[in-house]
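Of the protein chains in this complex, one is absent; all others appear in place.
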Amino acid sequence: MTTDTATESETMADALHGVSPDTARQLLNDMLLYRRFEEKAEEAYAIGKIGGFCHLHIGQEGVAAGCIAPLRDSDYAISAYREHTQAIAKGIEPKHVMAELFGRVDGCSGGKGGSMHLFDIEKRFMGGHGIVGGQVPLASGIAFSIRYRELDELVICFMGDAAVNQGGFHEAMNMSAVWDLPAIYVVENNAYGMGTAFTRVSRNPIDEKALSYGIPATVVNGQDVLETYATFTQLAAKVRAGEGPQFVDVRTYRFKGHSMSDPVSGTYRSKEEVDDRVEHQDPIAILRDTLFEADELDQATLEEYDAEAKEAAQAAFDFADAAELPEPDALYRDVYAELNPNGRLFFDGLDRPDFAR
Amino acid sequence: MATKVHMEALSPTMEEGQIVKWVKAEGDEVSSGDILAEIETDKATMELVARGDGILRAVLLDAGDTAPVGAVIGVIAEADEDIDDLVGDAGGAEAATADSAGAPADSDGAVSDGAESGADGPAEHTPEPDNSKSDRDMEAPAATGSGRVKASPLARRLAEEAGIDLSAVSGSGPGGRIVKADVEEAAASPPAPAAPLAAAATPNTQPTAREVSRPTPPPAVWSDAGATEGFEDVKVSQMRKTIARRLTESLSPVPHFFLTIEVDMARVMEARKSVNAAVEKDGDRVSVNDFVLRATGAALRKHPACNAAWHDDTIRRFDHVHVGVAVAVEDGLITPVIRHADRKGLVQISREVKELAGRAREKRLKPEEYTGSTFSISNLGMFGIREFTAIINPPEAGILAVGAIEEIPVVVDGELAVRPRMRVTMSCDHRVIDGATGAQFLQTLRAMLEEPAAILI
Partner (left out) sequence: MAVMTYRDALNEALREEMQRDGDVFLMGEEVAEYDGAYKVSKGLLNAFGDRRVVDSPISELGFAGLGVGAAMTGLRPVIEFMTFNFSILALDQVINSAAKMHYMTNGQIGCPIVFRGPTGAALQLSAQHSQACETYYVHAPGVKLVTPGTPADAKGLLKASIRDDDPVAFMEGELLYNLKGEVPDDDDFVIPLGVADVKKEGDDVTIITHGKMVNVAMQAAQKMEKDDGVMAEVVDLRTLRPLDVDAVLASVKKTNRAVYLEEGWSYVGIGAQIVSLVQEEAFDWLDAPILRVTQADVPMPYAKNLENLAKPNAKRVIDACHRVMYR
């Protein structure tokens, strides 16, 4: 995850938005992994290995790849509940993400979080939050910490387009602006909050909401991962330079239903619309074609990448499937970080081992 | 890279699926997203799509067959890839591995059985919990003629400790509740005469205080020395759970009433002999129950009011007559359905019953073979049961409980005679069937069995 510098000719730099061919190929590689991982999750859900809600990122892989790749390991990322691939992008191994989806002890949250609550403090992936917009003030708090300690870090906060209508979003934007917090707020704008088109629930466009708080706002085509990567490279530099928060409206599109329990198309968007986007706005196909045209990719390499991605997804599945369920005594563990020596904390009347740590 | 084709959960509640047909055949080239097969779920026929590219190398479940969600039913792989290991996973092997079908283990660790696996867990022998202390604590004080004694929990405990019979103490608390002060006062006054109950129970010993306030065991008539107590917890199978649920659902909301009629079976027994003599060469052999089934089908056709179901705002009267026949199987029972029982001959009914009952015992019935009945019959005659009542199988409105044929003395035309008689008890859903309606149906049934010529055709 380093900012690269283009060394090739001007023309090629333009085609690749100034991103080096190596980085571009890496982004392709990343997105293929995300796609194959999510397809494997879809399959696992279909055969009952994954329960509950499961929100797939298929179609939006460019956001995970293009926004996170320009960041550093020491930067924080926080997201909502469509976050499998962002967690991988931030460094959590696919097998630990898949095991979490399976509710297994080797999951990145020990099987206690599930699809919507992926966490890894070492990788600085701060979740995984299930209440729309709930993670936005948390991101501001993480940024507040960074500023309080005067560290050269930042936080990137992902949210869906529907989150910008929550009160907490506005309160967090205002405080971030007032206190110059080192945060990049990213609206992953797939045009629909579940089944409600954004245009039906907002009179003004998304970027205006941030602009009204005095936060600079950028609009990016998230299906073009190179454009996204280039933009986030610049924005991260601005935040690090102490310019305060940044806001980005990343235009993307969800190829699948809102969750595994929801239809892909139907009353809120037509099958024709989805088919058209899948055909013309697939971030993987767009980057592939760009690299083909720039003569920076051949068919054999592409197939090799894809085979590796499929193998990695399958390996994650196999790991998760073989992993153990949490022990029953995990039930009461970690409700509290500190078990006070005095008094009672649990009131269910059940027999419990003592969970003092 | 090879890809397993799984039976997928194509509806939220689907636990198993049946192959309607394979759209792709072994050897066909397939790509991710191609439709491989049509699957009958518990709700509808759905399409199963490929999740990998290559050749459909193996088809492990035939059309018409059923597999639990998660079972491997095929393999997609390259033409030259070794898939032996994957093919070995077939037959629901994956689904049988505990919780893999997505049903999480219950909190007590019990794992639900695959619908058809029949693999009930081993019976668990649970040691008797040591709850003797709490039992004692919960024990009520001696009942008295005047009924329940009102006392505070503290007063009860103190009285027990002091050996005071609370029934002899008057309470000063609200509503005469005995409280601590009352017990203390009673303890300070001279001891009351021994309570009659305790005195009678142990006439030769001075009753101790403790015994007065607790029920006295009956005098020992035989020794239970050496006898032990214990129990065995037999794990409840999926089928037993379903039976428990269905029957409870029936008895609680369905207002049952029962009608019993006695049928003279002499003519049926004669007819059965001659029919069997004629069909034996074809390997057929009809039973008395087949006659009952045949007659029931015909009688229901004449009494559509009994071939009906309660639907809150409507009573649904069925055009078809599908009769369920309760079959005892290991760990339960199941009711395979003779469809259009009113339109089938005796021999055909006999063959179907045999075939279905056989497969029922092997737990190989398909859902449509045990669902959709409009009326049911349960026969326990073979066990020597003379008469019993059966619980209605909802949403049906009636069920016949058929007893054994017994030679009993009856009065025929004013003379005492020994006749083969059979008792049939009909359980009726009173919301659908009234007493007279059910009685008329039973009259028709009896007439048909007593003059079986009409049902022999």
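Lettered A and B in written order, each chain numbered from 1.
Methods note: a contact is a pair of C-beta atoms (placed from the backbone, for glycine too) under 8 Å apart; a residue touches a chain by one contact, two chains touch by 3 or more.
Bear in mind the structure is a predicted one, so any value in this text is a computation, not a measurement.
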Options B:G173, B:G332, B:G345 or B:P395, residue touching the unrepresented chain: B:G173
Residue in contact with the excluded chain [from A:P94, A:G113, A:G193 or A:P245]: A:G113
Identified contact with the non-displayed chain, of A:S20, A:N174 or A:T301: A:N174
Among B:A155, B:V327 or B:L400, residue touching the chain not depicted: B:A155
Where the unshown chain meets chain B, residue by residue: 137, 152-157, 172-174, 179-180
In chain A, positions touching the absent partner: 76, 78, 109-113, 117, 119-121, 126-131, 134, 136-146, 148, 167-168, 170-172, 174-175, 178, 333-338, 340-347, 349
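By definition in this document, only the chains that are shown with their structure count from here on.
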Inter-chain centre distance, chain A versus chain B - centres from mean C-alpha coordinates, in Å: 50
Complex contact set, residues of chain B against chain A: 1, 6-10, 12, 32, 51, 69-70, 99-105, 107, 109
Chain B-touching residues of chain A, taken from the complex the two chains share: 39, 43, 46-51, 103, 261, 307, 310-311, 314, 321, 325, 328
